[in-house]
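To start, the structure itself, in C-alpha cells.
Removed: one protein chain of the complex. Kept in place: all other protein chains.
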Amino acid sequence: MNKFVRNLIMWVVFLAVAGAAPHVLGIVKTNVLVELATFALFAVSLNLLLSFTGVLSFGHALFYGVGAYTTALLLYHVEGFPLIPALLLSGLAAGLAGLILSPLLVRVTGTAFAMLTLAFGQLMYILCLKFREVTGGEDGVAGYDIPPLNIPGVASLDMLDSTVFYYFTVVVCVIGIMIMWFFTKTPLGQVVVGIRDNSLRVDYLGYRVRHTKAIIFALSGFFAGIAGSLFALFQGVVSTDGVLHVMVSFYPIMAILIGGIGTFFGPILGSGILIVLEDMIMRYTERAELVTGLLFIIVVLYVPGGFVWLWMGLVARFKARKLRMSKEVEA
Amino acid sequence: MSTSILETKDLFYDYSGLQVLTGVNLQVEKGERHAIIGPNGAGKTTLFNVITGLYAPCRGKVIFKGQNVSGFKPHKLSRLGMGRSFQITSTFHNLTAFENIRMGVLSRMGIRFNMFQRVDKLKDVTRETDVVLRRINLHRESAVPANALSYGKHRALEVSLAMSTNPDLVMLDEPTAGMSRDETHSAVDLIRRLTEGKTMVIVEHDMDVVFSLADRITVLHHGKVLAVGAPNEIKNMQEVKDAYLGHGGV
Partner (left out) sequence: MSPVTAMYVAQAIHGLTYGMLLFLVASGLTLIFGMMGILNLAHASFFMLSAYFCYQVVAWTDSFWIALILAPIGTGLVGIIVERFLLRKVQKLGLGHIGDLLLTLGIALVISEAVKTIWGTESHQVLIPPSLQGLVTVAGLEYPIYRLFIIGLSLVILGALAFILFKTRLGMIIRAAVSDRDMVSALGINMPRVFMFVFGVGTLMAGVAGVAAAPMLTVFPGLADQIGLDAFVVVVVGGFGSLLGAVVVSLFLGELNSFGIQFIPRLAPVLVFLFMALVLSFKPMGFFGERDE
C-alpha cells in the first residue's frame, strides 16, 4: 500500500506541475518544455537499446527522421490528414525501418554495432539530402498545415495554440514512456535484459535472440518515430540537418549518460538537465554545445553512473548518517 | 527401437585445419548418468560444443531423441529438451538469483515473446521459480545479484540454470571446475539430486566426481572413442591407463 500511496502522490504532483506549467511560465518557457518532453521520449526510446539491450546506437536519428519526414510529407501532400493517424503512421514507419534493418543489426554487437548504426544513419542523411525532389534537401519540407485534434462530439483542439500543443505533447510523451516502462517489466523485457548480460545463455535457454532483438529495435524505432513526428508538428519544418544530422543521434546519448545509464528514468532527468542548461547558457553565449560537451566529458569521467546514481548515492549516505546519529543518541 | 536418447554417428570436427574430432561414435542411454573423460586435448570440450549446437559438425550426425539435430541452433535444441551448463560460470551476472532462474522457467512455460503482461504478475512463474530456488538452497539469496554470490553458490546457480528449463537431457561442462574439496562435495550431491530420473552427460576432469556420479563412462582419446564401460571396468582398463600416462595411442 505504501508504494501505491507514494506513486499516487508522485502522479498528483506531476500532473499539478505539468498542468500549471504553461500558465506560470509563459509561452517561451512552455515551448522549451515541449522540446524537453519530445526529447525525453526520444532519449528513453534510445535507452531501451543502450541500457536494456546493451548496444550503443550512433544512428538513432534515422528513426527520428523517418518519423518526422513521414508526418511532414503526409500533411504536405494529403490535405486534411488527421492528427492522430499521422502520429501513429510516423511511429509505424520508423518501427518498420527498425524491422527492415534488423536482419543486419542483430548480427553485430559492441563497436561494430555502433559503426553499423552510424553508417545507416549517415546513409539516410545523405539520401534525404540528395533526393531533394521528395525531401526538399537541406531546405526540408515546410508549409504544411498542422491539423487540429478532433475528438468527435466533444471538441476540436487547435494545435497551433502553444498551450494546447504543450498538453498534447505531454500526454503523448507520458503515454509513450509508460508503455516503454511497462515493456521492460514484461517477460520479453526481461529476456532483453538477459541478452544484454549474456546472449549465448539466453540462446541456450531456448529463446530466439535475434527475433527478440528485432522486436526491440522495432519498438525503439516506433517511439523514436513518434518523437520525430512531434518535432515535425511542433516546428512546422523538417530538414535533414534538423532531424537526421549525426548530432541528433549523439544528443540523446549525452542525455542518457548525464541522467544515468542502466536506469529507466535517468534519461528523462538527463534530458531535463541538458535542455534547461542549454536554455540557460544560450542567454550568455552562442556556443552552448561547448559547455554541454565539457559537462558530458566530466560526467563520463567522474560520475559514470550519471546524476541518478549521484542522487541515490547521496540519499544512501544521508540515510546512513541518520542511522548512525540515532544509534549515537541511543548510546 | 534403441533406448538411447543421444547418439553421435561418425562425428568429425576440425578447427582451422586441426582435426579435433575424428569419427566419434557416442551413445547415451535414456536415464543414465554418462561421463565423458579423456586426457587434455582429447576433444571433450569440442565434442560437447558440437552436440550442444555451438559448432556445426564437419561430418557425421548428432541424433537426439531419434531426430537428426546436427547443426541445430542452441535455442532449438533447448526446445527439444536439451540443457547445458558452462565450464566458465555464465549466468546473467547483473540479475538476481531469482531473475536468473525465472529466465529458464519462462522459457519452459513457453512464455518467450509475451510483452503484454507484467512478469511479476505471472503467479505460476513466480511460484515455480521459488520452488527451484528452494530445491537448490538459494531461496535466502533470491534477491542477490548473481555476481555477488559466493563461488560455490554461483556454480550451483550455473548448474540449476541448465536444469531450469526442465530438460530431458542435461549436459554439464566441468560443473565442479575451480571448486574446493568441500564445495565439490556439496556440488556432487546437488547434481545427483537435481538429475534424479533424468539423463545427464558430464565432462569432468576430477576423477572422484566422475566415479561417484557416472553410471557409464566414455573415454575419448585423440578425437576418437577409446573405451566405453561401467566405472570399475574403465578403472581397470590398460588402454585407458596408457592414454592418461601418455604412451598409448601414438
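By letter and in written order, the chains are A and B; residue numbering begins at 1 in each of them.
What we mean here is this: a residue touches a chain if its C-beta (ideal position, glycine included) is under 8 Å from a C-beta of that chain, and two chains touch if they have at least 3 such contacts.
The model shown is predicted, which means the values in this text are computed figures rather than measured ones.
**Student:** Report, in label order, the displayed chains that the undisplayed chain touches.
**Tutor:** Computed over the complete complex, the missing chain touches A.
**Student:** In the complete assembly, which of A:Leu149, A:Leu257, A:Ile275 or A:Val308 touches the absent chain?
**Tutor:** Answering carefully, the residue with contact to the hidden chain is A:Leu257.
**Student:** Using the definition of touch stated at the top, determine which of A:Leu56, A:Leu274 or A:Val308 touches the missing chain.
**Tutor:** A:Leu56
**Student:** Thinking of the whole complex, not just what is shown, which of A:Ile27, A:Val78, A:Met115 or A:Val134 touches the missing chain?
**Tutor:** The one listed residue touching the chain not shown is A:Met115.
**Student:** Touching the left-out chain: which of A:Ile27, A:Val78 or A:Leu123?
**Tutor:** Residue touching the absent chain, from the options given: A:Leu123.
**Student:** Could you please point out the chain A residues that touch the chain left off the display?
**Tutor:** That gives, for chain A, the contact residues 50, 56, 104, 107-108, 110-112, 114-116, 118-120, 122-123, 126-127, 130-131, 250, 253-254, 257, 261, 287, 289-290, 292-294, 296-297, 300-301, 304.
We take it that only the chains that are shown with their structure count from here on.
**Student:** Can you compute the centre-to-centre distance for chain A and chain B, using the mean CA position of each chain? Integer Å is fine.
**Tutor:** Distance between chain centres: 43 Å.
**Student:** Flag every residue of chain A that touches chain B in the complex, lowest number first.
**Tutor:** Residue list for chain A touching chain B: 182-183, 185-191, 193-194, 196-198, 200-209, 211-212, 215.
**Student:** Name, in rising order, each residue of chain B that touches chain A in their complex.
**Tutor:** The contact residues of chain B facing chain A are 52, 73-75, 78-79, 83-84, 86, 90-95, 99, 102-104, 106-108, 111-120, 122, 125, 161-162, 164-165.
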